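Apart from one protein chain that is not included, each protein chain of the complex appears where it belongs.
== chain A ==
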Amino acid sequence: MTAQLTTTEEIHPVEPDAVLPRKFVGRSPGQIAWARLKADRTAMVCMVIVGATILVGMFAPVVSWLYGVSPDETFTSLLTGDAVPKGYLGGLSGDHWLGLEPRLGRDLMMQVVYGIRTSLTIAFLAAILSTVLGVVMGVVAGYLGGWVDNVIGWIVDMLLALPFIIFALAAMPAIQAAVYTPREAPSPFFKMVTLVIVFTVFGWVGTARLVRGQVLSLREKEYVEAARAAGAGTMHILFKQLLPNLWAPILVTFSLAVPGFITAEGALGFLTIGIVEPTPDLGRMISQSSNWLSADPMYFMVPAGTLFLLVLTFNLFGDAVRDALDPKTRR
């Protein structure tokens, strides 16, 4: 974090020619936040990295085409008799920038690129869905109060009481059994959808609590009273009057939910209840690498390092967004 002090001049620069009469530049809170974000060097670096990672994930097939190797291709001829990649650092070479996977001899770089794709797809979908659900539940609970608030609060209590990982472990096969017969192998797409559903069901709670708290204080504001006096309906007040004033905290929770879901997806992959072969998955790669820790440490370091950096940059960016949006932050 750069410990620079953002003075008001930086946000509202006084134009040199405007001596008399003074010109005021009106700026929306969004513009101010954007200006602050742009001034934060860490944030900009992270934003570039985050953007590049998203592009790599989205265009993984293009990356694969440019790189000249597909994720399923095996290079067993480049492995020794013990199934460990030949050469140093896990078979690092000009053709295989991050080396090879032991035993199957797949290209690690491509596994990681497609692993990022898997991870980001699930994390973003889960973050979007759980944020939407959380906002709707929070706004409704906070504004309507009464028994609606009680019911939602009770659901929140229940979800908080359930141990997520064990419940996910039990839920994944149960959902699968409801759709497929035991003999059928589920499609990768189905697994992905199941994961997103499980994450969404557990993930909205935090957002809902936050939004509810905000709405509780906002609903007493004069403008809401004015809208009500003017005869606005509940839906109008909820989504046209209250929601626009909530976008800052919502954006912050969203940007911090993404790395959270990346971690959770990695954990489920690590417990081998997430995405199944042949779809590349970072968490599952790490779990498989445990048998090769001494023979081929690169096999562990590549996916583990990727997962760490992925979560780190998203976290840093999320923090920066929060700092930029929070009017109380002094930097």
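The rule is short, and it goes like this: a residue touches a chain if its C-beta (ideal position, glycine included) is under 8 Å from a C-beta of that chain, and two chains touch if they have at least 3 such contacts; residues count from 1.
Assume contacts and distances are computed from a predicted model.
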(message) Suppose you had to identify the omitted chain by its UniProt name; would it be "ABC transporter permease", "NADH-quinone oxidoreductase subunit K", "Cytochrome bc1 complex cytochrome c subunit" or "Beta-ketoacyl-[acyl-carrier-protein] synthase III"?
(response) "ABC transporter permease"
(request) Decide which residue listed in A:G91, A:G134, A:P186 or A:P259 touches the omitted chain of the complex. (result) A:P259
(request) Just name the one of A:F75, A:Y143, A:F254 or A:F270 that touches the chain not displayed here. (result) A:F270
(request) Considering the whole complex rather than only what is displayed, give the residues of chain A touching the chain that is not shown. (result) 1, 3, 154, 157-158, 160-167, 169-171, 173-175, 177-178, 182, 259, 263, 266-267, 270-271, 273, 283, 286-287, 289-290, 293-294, 297, 300, 304, 307-308, 311-312, 315-316, 319
